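This structure is in structure tokens; I'll ask about it shortly.
Missing here: one protein chain of the complex. Every other protein chain is in place.
Our next item is chain A:
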């Protein structure tokens, strides 16, 4: 396969995300712009300009109308997807680490970092109520005093948010009351990324403890574990195959002291049921910070510490391949 290389960022990629149909790919990095790309040919649709700090997270709503970004400039911004205009600016007291639209696209959540004496908060806004945005007053704000949230996704039906914490815990926060519905402590180190399956029944968590784990979204029951020998920065579930792709590598600060050959900068494919690795794809010059499957399952993208996003369309061999059990 010939990957399409997207060079829209000057610094390391922090998150990439497809929209629902997968025709658009959004990428954010530690520079200040968010990019929107056509996934089919890698053409850049545009950039969302306005942030003044590293952008940590991006999300797009169900009908690709709005885009949400959270940044270290202590703001979360809502954009019009088509024109790139800023629709809303939500100021916070510390960096925004994760953000997401719920299934309806009406409610947004974002979490802020424990930073500069401020606590970690999980905030919920209802976009249908302009007053909330005007006053910058979330309808629900949940403090997380124990350990800050490092990654979060919406659960099914928009009832709760599944959040991964710095100490490895995974919690379900109710979007209505803010209370913790379920807890799981399977990881021993920080959760770097959480992604849900296409039908939202499962979530996969990527952790610094060198594993990625599959959980049931509702019960938070631990299903599978995928082990590697390096910290896992991101993991995604294939929408059509029983596959999981994981991206990682050693810590960014150790990259310059390790050769590419032994750096383990490949994207690694695991069989979801057997928990066994069956394939690898090389390409990045640094650790992979984020991976995402196209919603049709025929391609996947990865964003790396090297600042590039690579869109890979799978060869036929990938679909023919069967793991010897």
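Worth pointing out:
Throughout what follows, contacts are C-beta pairs under 8 Å (C-beta built on N, C-alpha and C of every residue); 3 or more make two chains touch, one makes a residue touch a chain; residues count from 1.
Here is the rule we use: contacts and distances are computed from a predicted model.
For the chain that is left out, the UniProt protein name among "Exosome complex component rrp4", "Eukaryotic translation initiation factor 3 subunit G", "Histone deacetylase" or "Ribosomal RNA-processing protein 42" is "Eukaryotic translation initiation factor 3 subunit G". Set against the missing chain, the residues A:63, A:221 or A:242 yield one that touches it, A:63.
Check A:46, A:156, A:178 or A:239 against the missing chain and you find that the one touching it is A:46.
The residue from A:33, A:55 or A:133 that touches the chain not shown here is A:33. One of A:83, A:201 or A:219 touches the chain omitted from the figure, and that residue is A:83. Listed for chain A, the residues touching the missing chain in the whole complex are 1-8, 21, 23-24, 33, 37-38, 40-49, 63-64, 82-84, 261-262, 269, 276-283, 310, 312, 314-315, 317-318, 321, 324.
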